[in-house]
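Note that one protein chain is taken out, while the other chains of the complex remain in position.
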Amino acid sequence: MIASFRQVWQIARLTFLEAVRQRFFNFLILLALALIASAGYFRQLDFRDQSQELRFIADFGLGGIVFFGSILSVVATAQLFFSEIENRTALTMLAKPVRRWSFIAGKLLGVALLMLVFVGVLTTLLGFLLWHREQQLIAIYHDAFIKGNWLNEYPDAQRVRFVGLAVDALLQWLKFDVLAAITMLVASFSNTNLYTVVVSFFIFLICQLQYIAYDSWQKISFPALRGLVWLLSKFFPNFQLFAVGEFLVFPAKVAVPHSAILAAVGYGALYVVVFATLAVSSFRSREI
Amino acid sequence: MAVPAIRITNLTKDFRLGLRGIRLRAVDNLSFEVADNHVFGLLGPNGSGKSTTMKVILGLLEPTLGQCEIFGLRSNSVEARRLVGYLPESPYFYRFLTGRELVDYYASICSVPRAERPKRVADVIDLVGLTAAADRRVGTYSKGMLQRIGLAQAIVHDPRLVILDEPTAGVDPIGSEAISELIIELKRRGKTVLLCSHLLAQVEGVCDDLAILNQGHLVASGSVTDLLRRQGQSNLVVENFPIAAREEIEAVLARHGAKLRHIDEARVALDRLFLEKIGPTAGKPKDPS
Partner (left out) sequence: MTIDRNSWWWRQGRAAVTIIATLLVTGIILGPLQSRAWTITRRNQPELNFQNLGDSLGQGTLLGVLGGFRNILADFAFLREYTYWEQRDQPNTEAMLNLATTLDPNIVMFWTDGAGIIAYDIPAWYKYDVPRPTTEAEAKAFAQKQTEINHIQAQYGLEFLDRGLQFLPNNYNLLQEKARIYQNRLSDVPGALEQAARQYLLAAEATKEVYFPMRQGIRLLWGLGDKQHQFEAYDYLKKRYPTIPENIPDAQKSVLWDTLNDMESALKIPEANRAHFPQPANYSKDPDFSPLAGFSPDGS
């Protein structure tokens, strides 16, 4: 078993090294960095309420991470899997004493490492931009920030909660891992890269909308439709659970409690395991 | 009796084509054995079922019927794959790794102990003659070098059975000769080698046994010597053959119940000539035998 875990780590390491050399990854991360960095120039806009400027920057950054991260998660997973099949390095690997679950787990772990780097780099840049601008605002509105008058005048004004930013980064990384596991499941029985990417994005959209089925099935009177909507609400994970970045970075009057965050983390982690297990099961019977 | 390296019994493999379920029978009721410490050639035209057979041996495909064993173990078991090293056809490896890193990577995958790994890697790289290029990226390797590094990764974990799929495809005659010598060296070290190749001259030169497949069926198998022997015929190599002596020779042979079929000029094989002129021994005195 230890040997298997060692193999998983070796495969993951090589998958990660291969991924960071891909032009697509480098292009995407540069694009995301540029988008986040550009948010720093929006101070020229007339934000009547200076606290909203920080929110604007945070929106840009978090949105960029979500958008580009979702794309990278799907495309990288599909690409890294099918490159092994097409180049027949999978043949060489699976002819070794490597279990198929080790291969899949290694690939997924490699993608998870890639997404960790991606989210880490972007979140660090965003955090720096927010901190830098916040320091500038404190310097300008020192009394207001420090003595509390700011809050008296603008009750919505809030300082950036960097711990919340880090927690949101973790949640986004977890969501990307679930998406990668879904992509791996599709790839395990798919014949082409393109099909895998298209179907995975389609499933991603469904997961984004799952909350409608989850909230609505009880309000449907027609039994067949009610049952179908209930099934849909159970079948796919709810990706909206992870869309809490703005409330973690700028806690609302009712903050997101730790139990909700832990529940979301557990939810995401379990779905990663489930989809990965299904991918292994499907890949076992795939003829290479 | 020694356990054969490979035992294939009544192997049949069907592939399903399209949604209508049309079946393609790639291998049909195939049975043969590969003896331990032999070099075995698996021959056949394109589409004969060689690759399918090889994938079943490697555990990459499940047989539709029949079974395959490697040293008595089911071929699709992890334990069996520990005993096997595989060099694929036209190998593609991770271009960003150096030769040494690549072999080390596969050594770790195959659970070669960490303490032994550096020496083992160095040894196999030396065996395949790539020590000088071991620290260059694989992406800079020539075709022949790729084949050799591929062979190195196949044997780094000291398998008992080595499977080589077209190891000399696209390789020049010098490289091809080097690979042939490596195969012989592997046999000398006690390994069994299964060789798939279209280069019949090479197969004839290194293999002890062979099997010929056609359209999924076994059409011939046995030792090379037995298969290639022309029953009832012998070759004589004669120096300074005088044409005038032909009648006398025919008469002598007739008295013994033999018949001279034809007289040809002795020819050296083209690859032999090439190696003599260009290979590593070019310019050196020839061995009179």
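Just so it is clear, A and B label the chains in written order, and each chain counts residues from 1 on its own.
Operating definition for what follows: a residue touches a chain if its C-beta (ideal position, glycine included) is under 8 Å from a C-beta of that chain, and two chains touch if they have at least 3 such contacts.
Values in this document were obtained by computation on a predicted structure and should not be read as measured data.
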| item | value |
| --- | --- |
| Contact residue for the chain not shown (choose from A:Ala37, A:Leu209 or A:Ile288) | A:Leu209 |
| Sole residue of A:Trp9, A:Phe162 or A:Phe247 that reaches the chain not shown, by the stated touch rule | A:Phe247 |
| Contacting the left-out chain in the complete assembly, out of A:Ser4, A:Gln22, A:Asn87 or A:Ser281 | A:Ser281 |
| Residue, one of A:Ala34, A:Val163, A:Leu194 or A:Ala260, that touches the chain absent here | A:Ala260 |
| Contact set of chain A toward the excluded chain (per top definition) | 42, 45, 47-49, 52, 55-56, 59-60, 62-64, 66-67, 149, 151-153, 155-156, 172, 185, 189, 205, 208-209, 211-212, 214-216, 219-220, 229, 231, 233-247, 252, 254, 256-257, 259-261, 263-264, 266-267, 270-271, 274, 277-278, 281-282, 285 |
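By definition in this document, only the chains that are shown with their structure count from here on.
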| item | value |
| --- | --- |
| For chain A paired with chain B, centre-to-centre distance based on mean C-alpha positions, whole Å | 49 |
| In the complex, chain A residues that touch chain B | 3, 6-7, 10-11, 14, 17-18, 21, 87-89, 91-99, 285, 287-288 |
| Residues on chain B engaged by chain A in the complex (per definition of touch) | 55, 58-62, 78-79, 81-82, 84, 86, 88, 91-94, 96, 105-106, 108-111, 153, 157, 163 |
